[in-house]
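Note that one protein chain is taken out, while the other chains of the complex remain in position.
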Amino acid sequence: MSGARVILRVDGVSKRFGGVVALDNVSLEAEEGGIYGLIGPNGSGKTTLFNCITGVYKPDKGRVFFDGRDITGLQPHVIARLGVARTWQKVRPFRNIKVIDAVIAGGLLKTSSISEARKIAEETLELVGVAREEWGKLGSEISLMEHKLVDLARAIATKPRLLLLDEIAAGLRPHEQEKLAEVIRRVWRERGLTIIVVEHVMKFVMSLSRKIFVLHEGRLIAEGTPEEIASNPKVIEAYLGIKPA
Amino acid sequence: MFNREILIALAIFEALVLGLGFALSGNNYLMLLAAQVLLFAVFVAAWNIIGGLTGQLDLASSAYMALGGITTSLLWMKLNVPPLLGVFAGGAVAMGLAVLIGLPTFRFGVKEVWYALMTASLVVILNNLFRYTMGPWDFYLPSKWGLIYLRPRTYFELFLIIDVVLVIVILVNVYISNSKIGYYLRSIREDELASESIGIDTRSYKLRALAIYSFITGAAGFLQIVIYSSFSYRLFDTSQAISIAIMGIIGGLGSISGSIASAVIFRTLGEYLRSSLGGVFPGLDLLLYGIMLIIVGVLKPEGLAGLFNQIRRWLGK
Partner (left out) sequence: MTPLDLLVAAGQQVIDGVFLGLFYAIVASGLALIFGVMDIINFAHGDLIMISAYFTWLLSMTLNLDPLFSMLLTLPILFLIGLGIQKGLINPVLGKEPLIQIAVTVGLGFVLQNIALGYFKAEPKGYPAPLFSGGFSLGPFVIYESKLVSAVVSLVVLILLSRFLAKTKLGLAMRAVTDDRASAMLMGINVGRVYLLTFAIGMVLIGVAAGLWMEMGQVTPYLGTSFSLVSWVAVALAGLGSIQGLIISAIIIGVAQSLGSLISPSIQMAVVYLIFFFILWFKPRGLFARR
């Protein structure tokens, strides 16, 4: 992957809430086509970093560059239009609309035609493996696993170049997590996206990513391959009590 | 866009409405009531765009209705602009005010309870300002009749005019619902941040929904004044605005058929209660709305539309 161009560059980003420092001078780079993990204990600033990248928060200091363009502080929908998609930690982002309609809304980013967006939605739902009989169900009628897949499909339907997955495996059973990892790998292979996975389930990230960033108390304390990370004393200390499996 | 199922449903609905219209055409009193019920359905159907589809609990319907209606009336009385044209100006004025307030409101992320309160207090503000400027009097429309004034000689014709408006508003709803803006509005109703993250400019789309709803409500407002044949500051009525939102909720948020059904059923029932028991128990109709709302809120948040779906599934089995 070396030599590929940098699609995301986070440059010295800091963010504080009141007196609490959530992110402290975080810098990282992701190359186009890579698949990355971002780990850290709860409260280490992972979601805050995602929120700073996707425009939900404006960083206090530092810049965010996407594909060479400074996107710091742009509104979330503008950043989405540039090609950054994400999923949400929140369990159910929709309840009262149908699965297919939720994904069509994603597909409408690149077209105004409902029928074209529907085609995009159907392809995407098939790609992530949501069974056809689920497509007509409401968000409140499907299982948590299906919800995660639909949320993923909706993000992919916007045809992004960078996909940020925020604790997508949280709350799932081990065999569901394995299936989800498989889906993410398939999406990555077939769509050639750049993916960053935020997770505190170590096993999930370790199996997926080629390169991992570790956040601890708002600071980036390590980056490297899964093997390097697993044997890094700083990481082990930060995760004391959470065994890297 | 307008698929067969929808067109058939609309045709059946229209057959019923027109059939009822002809049946009642001999009785002026009932005809006027029927016109009022249909007009109420127009306001509820317009509210469905901001409240039902977009999920913004707007309680200012009566403000836009009154503002638009009074604008149209004044243009007619002072400047001789025939209401057939004047209603568009009425709609535009209502829309202008809505957008003017909507811009900072959505910009600063006012939502949920605060949006509801803000819109409710807009009704009171306008009520006070109009009472201040026009006093407590009723102003009667000029004694001129004709289609160009949207003021026909018989209540049956008025009923037909309102029915045409209702059909237009239903078609607007269906069109919006099945196009990109409809998908986006429903997505906003479910979760604004998640909508932003799939590239939806939530502020701009909320503003569009508000603009369409306030324009329709303002334009149709004149018909309410035609039914009363007069206007006063009392048209800015919080109860009326809340009733309209209640029908949209009882009907099932975002469901045009549910909204219209609840508007027609409950307003008819309400008018019946008011005429039969109003002397003994004023407000019994509104009491009924309140009870229905509590029942729907506690037991069946999907509203009448949920009930329709259940019946449909049950019939399908």
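Per-chain numbering from 1; labels A and B assigned in written order.
Operating definition for what follows: a residue touches a chain if its C-beta (ideal position, glycine included) is under 8 Å from a C-beta of that chain, and two chains touch if they have at least 3 such contacts.
The model shown is predicted, which means the values in this text are computed figures rather than measured ones.
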Touched by the hidden chain, restricted to displayed chains: B
Given B:Phe2, B:Tyr29, B:Trp114 or B:Tyr140, the one touching the chain that is not displayed: B:Trp114
Chain not shown: contacting residue from B:Gly55, B:Gly68, B:Gly182 or B:Gly221: B:Gly55
Selected residue (touches chain absent from view) among B:Pro82, B:Gly290 or B:Gly306: B:Gly290
Contact set of chain B toward the excluded chain (per top definition): 55, 57, 101, 104-105, 107-110, 112-114, 116-118, 120-122, 124-125, 128-129, 131-132, 238-239, 242, 245-246, 249, 253, 281-284, 286-287, 289-294, 296-298, 301
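Everything that follows uses one rule, which is that only the chains that are shown with their structure count from here on.
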Where chain A and chain B are represented by their mean Cα positions, the distance between them in whole Å: 42
Complex interface listing, chain A residues touching chain B: 54-56, 75-77, 80-81, 85-86, 88, 90, 93-97, 101-102, 104-106, 108-109, 112, 114, 117, 139, 154-155, 157-158
Complex contact set, residues of chain B against chain A: 178-180, 183-184, 186-187, 189-191, 193-202, 253-254, 302
